[in-house]
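With one protein chain held back, the other chains of the complex are shown just where they sit.
Entry: subunit A
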Amino acid sequence: MGTFRSIVFASVIAGFVVGLIVTAVQQFGTVPLILKAEVYEKAAEHRHDAALAQPHVILVHDQAAHDHGAEAWEPREGLERNAYTAGANILTAIGFALLLAGFLSLRGGATGEPASWHEGLMWGLAGFAVFTIAPGLGLPPKLPGVPTAPLLSRQIWWLTAVLATAAGLGLIVFRRSMPAAIAGVALIMLPHLIGAPELEHVETKVPSSLSHQFVVAVTMTSLIFWSLLGGLTSAAYAWLERPASTARG
């Protein structure tokens, strides 16, 4: 299990470093905007709960729309909340690093040489296109307190956009033929032609300028995340694979 071990070690190293860096970046970028938006969200919930207290409103209220589980555990504000955010960032980074390192290993398997940090950076940018740009066009990064279509329908569309974009880019990059390129572009466009699920009417107190700042902050944080993750994962993987292959040779 030499390859698997190298992939996992490289991913844990890169994921840990990138997860911590991105947590720090988020403290200046996305998190302050989330906290600002939650002020509007909580104010809206209070009005909502006050309305619920009136019996005639309960009769027409759809329970499924009220999905903020009141009893569910959540981290305390401040250090605890940020610690869970750091943990989730590290896990997400390790997860995506495993995906990247898996591809790097398959590519390296074909040529024999481990991928350079620069090739890793290119794979990272592909991850940025697949996991941030493509799904973000239909479902832009959204602040708490902004009403949206049902969660499951958005998750399904998100996954469809990711798979179609990955497959489309794969056809264009690896097939190198005109029909494959056309099919690739069509595949990337397909989920956007179908259209992401959205509400017909959105009413929110969260200012649109805040939402716009959030879209920019998320996209730039993601660019840092994927660039670092691509470069570091490939560097760590090449470093771990080199002594083993020289020992074998």
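By definition in this document, contacts are C-beta pairs under 8 Å (C-beta built on N, C-alpha and C of every residue); 3 or more make two chains touch, one makes a residue touch a chain; residues count from 1.
Criterion: contacts and distances are computed from a predicted model.
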{"item": "Name under which UniProt lists the unshown chain, selected from \"Alkaline phosphatase synthesis transcriptional regulatory protein PhoP\", \"Cobalt transporter subunit CbtB\", \"TonB-dependent receptor\" or \"N-methylglutamate dehydrogenase subunit C\"", "value": "\"Cobalt transporter subunit CbtB\""}
{"item": "For subunit A, residues in touch with the removed chain", "value": "1, 3-4, 7-8, 11, 26, 29-31, 34, 67-69, 72-75, 81, 84-85, 87-89, 91-92, 94-99, 101-103, 105-106, 109, 132, 135-136, 139-144, 148, 151, 154-155, 158, 218, 221-222"}
